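Here's a slice of the assembly, chains where they normally sit.
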């Protein structure tokens, strides 16, 4: 039976996040003055079968889902 | 006697790219084209029609057109449209109009997930708006697309379908929709770029009809 | 290997000898920030220390040259007081590490060079090399690099109108990603980098400064790509949205005449920008590092000085204009802009961090006084003609023809260029798919024709002839559109110059390019060098990419490569002795390719432009990779029109069909116009190939008749790359 595994991928803290930067600017223009930093990443929800879904998810991150040069990630069994 | 050149306002957002070409096309059609800054909150006095040009406003971040649709100038554009003023949104301008709620639906990433730049054949569908001049339904126009998020999604019954792609439906739009207007017909959004089809040297001049329509627009509020 | 073991200067990429020079120059030990600055400015990437002595051979002058090498880009006169600025640059090593961001930031970098000239970018081209598409790694690099180039060019609204892609196993470990940008500006609008006016202010504007590419591009591009993590830069993430704001902002500020000098921040960041502005102006600069807007909460002075954060520019402005400049950047364009220092008397580059002087050195030590090395000149053996006995003639020539059309290096690049906006600006008159692209100069009826070309196998076998062949092919491509070749830029992509025959090949290729440039009257106005493109197991061919710009007086007279009317005459203009040696058909760097004949090349270019002026050309297409058969097929596919042609047989049919050499083009014209064309051709041979029409491409070679349906040819040509990637 399928297990739901959630992978969150975020831009590394030291790398530029143009998307977060643009959204922060826009929210400030809309008058949200209490807003500080904004960072935007991905939430990837995987349904995985078999006995080691989390291990599988990590493998998927290494092979395809994450670019370790610019992104950090976490895996949680839903 | 001097013929009056109606003012066509071309709105420039950060990341707008096709505003100069759109202004050039409008001028060629007999308009007095003025660029309007996104931070302004009013349109130039006597504006007869508005163009939201193509581009990557705000880098297409978050959702294409989303951030621009909340810019100060858009309140003025929304009022202008509500008064029946003619508004043309091209590509990113179309995306902005959808995000602003002036047009139904939303534009999603192309089915093939990638940018497509290609000359395409459009079919005029609903020929009863002013946008297609004397063209009859079924007329084919050759106009290029160049977009990454050009797949229209929504309920076609919420507007009037002015243009469809030919069978190839390059973006994967619902019902091959390439351009859709509101029920009133004064607001049109289209993914193809008519401003890049106003000169046979550049590939085609089938796009001129849309700028003629802008210039033909009756000045809003003028008796 | 852990770098902790290594002395600091070695970690930074300086040799012991180089490090020893520094105290001699300074009369004291360098501070750590100073040592870091030296290490980057004295890297190959920034100092050209292995290529500088050779680059002097290029012809750089001509009546129409407004700016030669030495500034951010070169510039030529295009009439009516208008100028065109252009340059090509490599981003090979960053693209090998992270192809999407590497290629994207490569585009960003070359665009800022054009902006720094005060020009408005109007066109981009990209020249790419990867390993064979049978390799998963190369498919990945190709896909991602193309996506990155498209992403950046499309978002900033500069049309990508041309380029080239080649595939060969020698690029498997060292892909090449070169980008060329062209901009327009008025003669009197040319900006220069030299700092002027003691007391003037330094304004840094654009993105904030972060830890991007620290010890990155420059160090990385200066030694063979090794896998040890510590050589890896923190990858620069591209931000085309900010670049576009930077473009608009610079155009606005330039129009208001608010720049005294302008310089982009590229490799070695602030260090390189500041030291070049200072040494060019023969003045000093004083920078207050505490004022530089940072993305990180804490950064060391050295990190701020060499950060390679993208989308930043440095301007010199008068004290009276500072507030206006900063206000325009912030209010109109939502860009950070900060007064970070001033132009000073003397020649020293001074940096202050929390009140302390952390750097104080004469700028020219960094910018101009890097050690220069003579690269060893070991001639490679002379090329040996291919023994055709070892190359069996194909039994089915039609099949061989279709197979060659489907070779990725020859096949249609539509999969690539349909991902690029080639139309933004609405002045693109000849789109990708033909020889050169044609772009109208905004607001005029004039146009430029632009192309990039290289002949890497030829350069491997016979570098001097190969270098010349690359320039002549570029000229033919430009002339086929009806334009007159005006000037070139170039990107010298080579392996390690300290090894084997590479240093000699580099010198030879430069000599050959120079020969051709002199013959054509097309000087070199700018360029870039990328060395060390090799791994332990693979060494790239010498790949001197030529970017050429040509001029068309009347945009309406431009010519395409496709047949377009039934009954037109197809003519073969020019002459040459085609060989299989080093050809795409042979598929190996083996043999002795036909050396180019300068007189014929020059006459051919003149003829094509003259004929276009008189409106006599329906189409023109140069014969390049794949020979006569491929060129004929490309003109037919382009127009979805067949042709029935005849040509004399050489000793072998496959040589006549697929053999390569310069000096030839296929043109088509209305029946009856051929007489006038022969007059215009003067001594240049003009042979009637046959008649355009029908739905097959039929070629009679002596006694042998070979033919393929246009539809089959188009299918092979168009599907090859998408299927290789599927």
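For the reader, a short list of remarks on this structure follows.
In order of appearance the chains are A, B and C, and numbering begins at 1 in each one.
Note that in this section a residue touches a chain if its C-beta (ideal position, glycine included) is under 8 Å from a C-beta of that chain, and two chains touch if they have at least 3 such contacts.
Values in this document were obtained by computation on a predicted structure and should not be read as measured data.
Just one chain of each kind is rendered; the file's full complex, by chain label, has copy numbers A x2, B x1, C x1.
Keep this in mind: only the chains that are shown with their structure count from here on.
Interface comparison, A-C versus A-B: the pair with the greater number of contacting C-beta pairs is A-C. In chain B, the residues touching two or more other chains are 58-59, 61.
Within chain C, contacts with two or more other chains are made by residues 239, 241-242, 334. Residue ranges on chain A touching chain B, taken from their complex, read 18-19, 22-23, 26, 29-30, 40. Touching chain C in their complex are the following residues of chain B: 14-15, 17-18, 20-21, 24-25, 37, 54-56, 58-61, 114-118, 144, 146, 148, 193, 195-196, 198-199, 201-203.
Within the complex formed with chain B, the residues of chain C that make contact are 147, 150-151, 154-157, 239-242, 244-245, 332-334, 417-429, 431, 440, 555-556.
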